[in-house]
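Omission of a single protein chain aside, the complex is shown with its protein chains in their original locations.
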Amino acid sequence: MLAYAIQRIIVSILIIILAVTALFVMIQFVPGDPANVMLGPRATPELKEALRERLHLNDAFIVQVYYFFSGLMQGDLGVDLTSNRPVLGILIEQAPFTASLVASTLLVTLLGIPIGTYAAVHRDGFFDKASGVVSVSLIAVPPIVIGLYLILFFSVSLQLLPAIGAGEGFWEILLHLVLPTLAIGLTWIGYVSRLVRASMIEVLGQNHVKTARAFGIPNQRILRAYVLRVALPATITVLGVSIGFILSSAVIVEIVFSRPGIGKLMYDAVISRNYPVVMGTVLASTVFIVTATTISDLLNVMLDPRTKDEN
Amino acid sequence: MAQRTNKHTGLTRVRNVIRKLCSTPLGLFSVIIVTAFFVVGITGDWIAPYDPIKLDIRAKLQGPSSAHWLGTDQVGRDVFSRLLVGTKVASYLAVTAVSISLAIGIFLGMIAAFTSRWIDWSMLLIFDTVRSFPTLMFALAVIALFGPSINTIIGIVVISTFPSYARLVRTQVLSLRSMEYIEAQRAMGTRLPRILMRHIFPNVIGPVMIVASMDIPLVIGVEAGLSFLGLGVRPPTPSWGTILNDGFSFIRNTPWIVISAGLPLILTTVAFTTLGERLRDILDPKLRR
Partner (left out) sequence: MTEHTPLIEINDLAIKFGSHTAVNNVTMDISRGRIMGLVGESGSGKSTLANAIIGLLPYAAQISHGSIHFDGRNLLSFTAQDWGKIRGKDLAYVSQDPMSALNPTLRIGKQMLDIQHFSEQSTTEKLANALAALEQVRMPQAQARLSMYPHELSGGQKQRVCIAMAIMARPKLLITDEATTALDATLEVEIVRLLKELQKDIGCSMLFVTHHLTVVEELCDDVTVMHQGDIKECGTVSEVFSNPSDKYTSNLLTCDPSRIEEKCRRLPIMFNLGLKELADPETDRKRINNKSRPLLSIRHLDVTFRKPRSLIDILTGKPKQRVEAVKTASLDIAPGETVALIGESGSGKSTLARAAFRLVPSEKGEIYFDGTDLLSITNADMRSFRNEMSLMMQDPIGSLNPRMPVGTSVIEPLIVSEKASGLNLRDEAIHLLELVGLSADFVDRYPHEMSGGQARRVGVARALALRPKMIIADEPTAGLDVSIQGEIFNLLAELRESMSLSILIITHNLHVVRHLADRMVIMYHGEIVETGTTENVIRAPKHAYTKVLLEANLQAKYGV
């Protein structure tokens, strides 16, 4: 198991290195002069030259590679073109807003586990059918639509919940999190509940559950110790993958709800062609996502002693 | 001769699947909506009652009426017509992006399954790397570099979906490859291309198509999201995302634009998901009771 964990971590590091390289290569493929792209066609030659100098664009390719990676090793993600502050600092400043949104969405997503479990145990009952229809309807609807409808219903008509900003003070922050969380999370509750239901039904039909039943082990205990334990790994994998999607959706949701955060930061950077901020954000979120999926894989191995070597 | 009987039964099989699909209300609903989605996507320009980009400032922000079923937007364009024509972008994207992605994914997945361990392993590493980019953030970065356009969106969708298809195909092929009927073919000296095309491909395509049909909502969602941010389809071309964006600015006073632009998005995404789930229930014997 330890061997698997080490192997998994090595693979993750490889993935991060590959991803960073891919981003670096992508910059090289930008059509035309990067300085032009970043500053716009109307920038003065002096300004462009200064930018080139700062980004080491005038140096040989191999030197650029060196600067890029050695900078990264020291946590240098480049410098914001407008404010001249290090990108890393800006990211750290904005991260808590997005992190709280991702965390609360993950928490809400966990609701899918009891819903799916109940539906599987009472298969074909009213709750199963109703939750099935609702889940399937929610699974695919883009967060932007759910977000806008939530604003219409809870903020515009009922005027119950705030729709703009992140709020200050514990209760305000919490209140401001409700709608954005639901906008992303409803989809995932549906997804996780369907998944838990399907894997529970599969496990319930497995031979070892029959053995447990044949020995009169109480139903509650069979569900907890025998069925959920086998069905859970698939769910954890999905939760690990979901972090990437949740982070992605945060971009849209932060703009719909005018929340500060990584997504908003990135959007503004794209609009103002603040190139280092865009790349820094993608990089940081990729690293975050790889870490999250690695952790979920390792959790899986802890729950299921049959180490699965996917490669 | 036997070939002909094969095709014949293949056709009855398709007919059976469609009959089973339509036998439940939800299945019927999904078939109708999906069909409508593509029909409107093709005919939208002709069936729209108004010109979707013609301005009529006098008629701006009108509520739903018999003349404008879903009202008008801030420059007086008919929202219903814009939605109909906007279906074109959504269906075009759904078809092109998903089929390009499928083609690449199936091709690479088959290669990965049939090459040496090291190439397979490196391909997997690349798939996993591409998959670890957060879709929308990656999209924003690409758009920042290459500028917004419908082709950029196609490229983004293809890059972010093909690794999952490739991985799925690879696992399927690997499990099929050790099946006895494939080994029987190898024992009788069947060449690799024939094994691939005649014995493996037909058994792989089903599950992949089901996953692809469930990915179409994702494509539609990415387009709507990017266009909403003003980084997708450029105005004045109507798309569901741009209409949502138009409505968002007036959400407090004229909510019908957002409501009506959201409806087709909800309907199609729900329909494609239901269709995929029903198809899987019908076709996947493992889940069949």
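By written order: A and B. Residues from 1 in each chain.
Throughout what follows, a contact is a pair of C-beta atoms (placed from the backbone, for glycine too) under 8 Å apart; a residue touches a chain by one contact, two chains touch by 3 or more.
None of the values given here were measured: they were computed from a predicted structure.
Asker: So which of the visible chains would the left-out chain be touching?
Answerer: Listed by label, the shown chains it touches are A, B.
Asker: Which one touches the absent chain: A:Asp59, A:Asp268 or A:Asp304?
Answerer: Hidden-chain contact among the options goes to A:Asp304.
Asker: Out of A:Phe97, A:Trp188 or A:Tyr226, which residue would touch the omitted chain in the full complex?
Answerer: Of all options in A:Phe97, A:Trp188 or A:Tyr226, contact with the hidden chain holds for A:Tyr226.
Asker: List every residue of chain A that touches the chain not included in the displayed model.
Answerer: 3-4, 6-7, 10-11, 205-208, 210-219, 221, 225-226, 229-230, 303-306, 309, 311
Asker: In the complete complex, which positions of chain B touch the hidden chain?
Answerer: 1-3, 5-6, 9, 117, 179-181, 183-191, 194, 199, 202-203, 289
Convention: only the chains that are shown with their structure count from here on.
Asker: With chain centres defined as C-alpha means, what is the inter-centre distance between chain A and chain B in Å?
Answerer: 22
Asker: Which residues of chain A touch chain B in their complex?
Answerer: Residue list for chain A touching chain B: 11, 14-15, 18-19, 22-23, 26-27, 29-31, 37, 133, 136-137, 139-145, 148-149, 151-152, 156, 198, 244-245, 247-249, 251-252, 255-256, 263, 266-267, 269-270, 273, 275, 278-279, 281-282, 285-286, 289-290, 293, 311.
Asker: Across the complex, what residues on chain B touch chain A?
Answerer: On the chain B side, the touching residues are 26, 121, 124-126, 128-138, 140-146, 214, 217-218, 220-221, 224-225, 228-229, 231, 241, 244, 247-248, 251-252, 255, 258-259, 262, 265-266, 269-270, 272-274, 277, 287.
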